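Missing here: one protein chain of the complex. Every other protein chain is in place.
Let's look at subunit A:
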Amino acid sequence: MVGYLVVLLLVLAAAAYWIGRTRAIASVNGDVARLHSLPGQHGMFLALFAAGPALLAIVLWSLVTPGIESSIIADRFSSELSGMGVPQVEAFIRDARAMAFGGLVGFADPAKEAAAAVYKSIHTTSTWIIWAVALVLSASGFYWAYSRIAQAYRARHVVERVLRAFLIACSVVAILTTIGIVLSLIFESLRFFQQVPFYKFLFGTHWSPQSAFTGAGTEAGAVNQDIFGMVPLFAGTLLITFIAMLVAAPIGLMAAIYLSDYASKSVRAIAKPVLEILAGIPTVVYGFFAALTVAPYFRGIGESLGLNVASESALAAGVVMGIMIIPFVSSLSDDVINAVPQSLRDGSAGLGATKSETIRKVVLPAALPGIVSAMLLAVSRAIGETMIVVMAAGLAANLTANPLEAVTTVTVQIVTLLVGDQEFDSAKTLAAFALGLVLFCITLTLNIVALRVVQKYREQYD
């Protein structure tokens, strides 16, 4: 229903634009040059006031009402809900809402049906209210703005100020996203740390949250705090990242050097797109490749050498992740190497150095801060990478440095804890947010350090 309201308001805005324009032209008897603002700007002005406040009200309404409606339901049916835990109440309200809007629910009971009826009536009322509010706002905005349109009225200033406010609001979205990320991670992590002390989480060496509870169902006992130790996850992440960098760093760097200093134009014309395609392949494809081709291949090689390679070995996941990062490393290094001025190369060549000597003794040292920064960014990327490890690395936390064994990573655990049905207050689910916070902090620190390295140690040429 509200969809129709929005469409109606948009139609009204279009009409208001036309009316405002016509009125502005009429106010100067067609001599447009006498207007302070262009007729179109008067039209925009009228349209903004006719539809803007009403649309804002609708946005506000759609953000606020679901919460209010749920709390009214929870209030009315407090006797039915008294014995239930938070997840059951949430499920009850969700089902009532689904039934009210004609959806299907797993099992309906009279209480739910009654709640659905109440829900429907509340929702109908609130929809009527928003219709009324929006139409009143629209009409009064139109009336006020219409009465302002005159020859000397500065419609342009108003329109441009509103536009500027909109532009600022859009740029603030980026900040809001960051705040949203930080707040949601911290908030849920704090709830987790109320149940599990953070030192046990950060320094514990045992991770098996699937057995978090001593009891079952509603009789679940206290959380076993000793099974939320993230050290094995962290070790696994580092092991896979290390293998990935072992593949990506030399290949990526050498490829960048070759492409910037040695390759002929035709080679570059082929090699650059190859690296771009490699960078554009979705990670889920790499994951499939790792799980179905590379891992069995490594396992086969291991068997023929008499080694016991796990079918979800860290090696397979790490190598494929390394392949994924090659283009990242090479494109960042390429930029940095190209930024070293030609005069340095010419000077070195003038002293009789060969090309490789120039690169190793002049170009690379000059580009070192940038290369270090690129590597740090690559590490950050590898730590945060999810799909490859979800598909190709193991699930069981395993504290080992042997790349042939299966290890698990922070991202894998976030996915396994959160995919599927979850109870939103169990320590198990909240642990995923704590892991997310750790992940966010690590990648953020790496990015900042990478930035600082460049800023601090970069040589300024020219």
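Here is the rule we use: a residue touches a chain if its C-beta (ideal position, glycine included) is under 8 Å from a C-beta of that chain, and two chains touch if they have at least 3 such contacts; residues count from 1.
To be clear about the criterion, contacts and distances are computed from a predicted model.
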Chain excluded from display, named as in UniProt, from "Phosphate transport system permease protein PstA", "Chemotaxis protein CheW", "4Fe-4S dicluster domain-containing protein" or "ATP-binding cassette domain-containing protein": "Phosphate transport system permease protein PstA"
Residue in contact with the excluded chain [from A:L60, A:A117 or A:I281]: A:I281
Listed residues A:L56, A:A152, A:V172 or A:A401, member touching the removed chain: A:V172
Candidates A:G67, A:P110, A:G306 or A:G350 - the one touching the absent chain: A:G67
Those residues of subunit A which, in the complete complex, touch the missing chain: 63, 66-67, 70, 156, 160, 163-164, 166-168, 170-175, 177-178, 180-181, 184-185, 187-188, 250-255, 257-259, 262-263, 267, 270-271, 274-275, 277-278, 280-289, 291-293, 323, 326-327, 330, 354-357, 359-360, 377, 380-381, 383-387, 390-391, 411, 414-415, 418-420, 424, 432-433, 436, 439-440, 443-444, 447-448, 451
